[in-house]
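Removed from the display is one protein chain of the complex; every other protein chain stays in position.
By written order: A and B. Residues from 1 in each chain.
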Amino acid sequence: MSPLRIKAIAHKEWIQVRRDHLSLAMAFLLPVILLLIYAYAITFDVNNILMAVYDQDKSSVSRELVAQFTESGYFTTVAYPDSYTQIDRYLDSDSARVALVIPFDFSKNIRTGRRSSVEVLLDGSNSNTATIALGYITGIAGQFSRRQASSPIPPVIDLRNRVWYNPELKSRNFVIPGLIALIMSVIVSVLTSLTIAREWDRGTMEQLISTPVKPAELVIGKLIPYFLIGFADTALCVLISAFLLGVPLRGSIFLLFAASAIFLTGGLSFGVLISAATRNQLFASMLGMLTSFLPSFLLSGFVFSIANMPAPLRVVTYAVPARYFVSILKGIFLKGIGMRFLALEMALLSLYGAVVFILACRKLKKRIE
Amino acid sequence: MFERIKYLAIKEFIQTFRDRRRRILLIISPLIQLFLFGYVATLDVDNVSTALLDLDRSQESRELVRRLEASGYFTITSLPASQREIGYLLDKGEVLVAIRINRGFSKDIKRHAAPAGLQVLVDGTDSNSALIAMSHVAMIVERFSQDLALPATVSAAQTDFRTRVWYNPDLRSRNFLLPGVIALITLLTCLMTTSMAVVREREVGTIEQLMVTPIRPLELVVAKMSPSAAIGFGQMILVTAVGVLWFHVPIKGSLPFLFLCTGVYLLSILGIGLFISTISKTQQQAMMASFFFFQPTVLLSGFATPIENMPLGFQYITYFSPLRYFLVIVRGIFLKGVGMDVLWPQVLALLLLGIAIFAVSAMRFKKRLA
Partner (left out) sequence: MQKPEPAVDVHELSRTFGSFTAVDKISLQVAKGEIFGFLGPNGAGKSTTIRMLCGLLMPTGGGGTVGGYDIRTEPEAVKNIIGYMSQKFSLYDDLTVEENINFFGGVYRVPKEKKDSRKAWVLAMAGIEDKKGLLTGTLPTGFKQRLALGCALLHEPPVLFLDEPTSGVDPLSRRGFWNLIREMAESGTTIFVTTHHMEEADYCDRLALIYKGQIIAEGAPMELRRNYMKRDILEIETERTVEALEVLFKNGIDSAIFGSALHATVEDAGISAPRIRHMLESSGIAVERIDKVVPSLEDVFVTLIEAS
């Protein structure tokens, strides 16, 4: 192995990367934009549920009921339909997600101590918000019932919730650490999966393999500039998350960067592997997206929890490097845990990196076949 | 003019579909995505690993636990012996929820003097799952509370809240996500195929060859789009079929209408792909740009998180995203069974957006060639 050759290849790759202003700009801009969007726009918080109220009673009690909903902060009344048909229209067209139907004898029943019923219609198409909304409705409904009773009844069970690690349940804190893993998966795949295929397309690969260069030297040389970019990108993401977006960073930064370095090496090597195996840019890019972005988005535990997946898929997630990186990131950011709990993930991540690197070197044949 | 387009389009089709590997990938790729999304992408919370610390061990506490487990949402996987052990389990991520029933629980219930204490600890790192888990707990506990209440208080003015869920009564998130997946899959594939096809020709140099013929730029554009459009429709059909037949996603609306709307949607997508091709010099740049556009667009489209929960500023931005309108259309057709009468604003917006994007991109394309 010749350091001189590796240096020559890394230098050439670096020059080419540097000259591709558009790609470089996108490589750094994309993470920033994504972080901002995830931080500010994406929220799983459900606090603006659009509600239509069909109040057949129009009494002070019915208004009190509606007020309880809106005062909770979760519901916003947007319409006062006069019929079921109108309710249909609101729910059909996504103008409202919940409809409250208060019967005409509502206040009479309450005054005379009889049972009354209120209808709540929920648009279930977004099951996520619907379920959460149901939870809120249950709580508000229970409160209202007890308060309206002739003598206020204390609840039988006092449910005390405590949320750990992310007490305000800020979606941001949940999403951002895993997001960094996703962004880096995408970036490394895009950066390297085309690099070798492009040289085949242009004919420079044939020239290159006629020289004494060794496959390992070629892989390392190509990895170095992209590694530097990836690392800078990761650092940028971490800085933005911690300082601009206020995501708590409770663990060791050193461990974070060490994990990132290992992850990047594996991801970049994987890109090189795809590139070497496909030798065609369009094919490489589609394969790259399929094998890096998708698994990282869906199977890494980033948004969709692994525990809820069917068993065969859960097994598959063990082969997705982003899975380990996401655990490590979430652990370091939110839980403040260290090597004691993360040793296994680090080891597996390293193993993945080593295996893929070796495969990439092997697949890079110095032959035209 | 149509003659020329026809021959150009034939050439494009041959080039796109010649490579056997690519043909296979074009079919397998959406299928894999569909299956992954179908089985993985669930925001539903089921069988959550739960730790239980029952210091009371009474009939009431056991009944509560039985109800929690019977709901299907919680599965007791550990029985820690102390608060510290609960902490350890949460740290390790082995449980999402921990329930602690204090001694005296059953006594408090029977005496109705003070509310019985029940503590629920939730791992908030996954705030969405936490919220949903808490929602489920709240509902189960509320039910239990009502059942335990003294008969005397029950007959008193009780307000029943009857909830009915429309459109997706089982509240399966899969039904919510899968129609959206159609939009997603077509988006990325068409973007990449269109932009890279044009750039490839430029990279290889054959575009000059085309330009010396009587072909007009617009004809070239239409021809280049044709395989992408075909792929877009093909994938839509494939994904719809699998989604309905395999995953049992309901489709209550009209299929021809879905087809029509897909066409309008593709107009925007192909236009964007064309635009990307005018700013990229190499295929790598085209690929990066496609990704660059794809990710924020999907995020801001209401695919997983509702637009009405976003800050106002971002909501305004989404008005420019074709995906936003198409998602409403697609979900409307699948889950709500509505048609043009309800969805016409979206279709109109999509059409106008598509024409605008296409016009701008085509003009840029023409300028690039000149």
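Convention: contacts are C-beta pairs under 8 Å (C-beta built on N, C-alpha and C of every residue); 3 or more make two chains touch, one makes a residue touch a chain.
On a predicted model such as this, the values are computed, not experimentally measured, just so you know.
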| item | value |
| --- | --- |
| Omitted chain - touching chains that are shown | A |
| Among A:Q56, A:S95, A:T112 or A:T204, residue touching the chain not depicted | A:T204 |
| Subunit A residues touching the omitted chain (full complex) | 2, 4-5, 7-9, 11-12, 15-16, 19-20, 202-214, 366-369 |
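Please note the rule applied: only the chains that are shown with their structure count from here on.
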| item | value |
| --- | --- |
| Distance from subunit B to subunit A - Cα centre to Cα centre, in angstrom | 12 |
| Partner subunit B, residues of subunit A touching it in the complex | 20, 22-23, 26-27, 29-30, 33-34, 37-38, 40-48, 50, 89, 91-94, 109-110, 113-132, 134-139, 141-142, 144-145, 148-150, 153-167, 169-171, 173-174, 186, 190, 194, 198, 201, 278, 280-283, 285-287, 289-290, 293-295, 298-299, 303-305, 307-310, 313, 327, 330-331, 334-335, 337, 341 |
| Complex interface listing, subunit B residues touching subunit A | 19, 21-22, 25, 29, 32-33, 36-37, 39-49, 90-93, 96, 109, 112, 114-132, 134-139, 141-142, 144-146, 148-149, 153, 156-173, 175-176, 188-189, 192-193, 196, 200, 203, 279-285, 287-289, 291-292, 295-296, 299-300, 304-306, 308-311, 314, 328, 331-332, 335-336, 338, 342-343 |
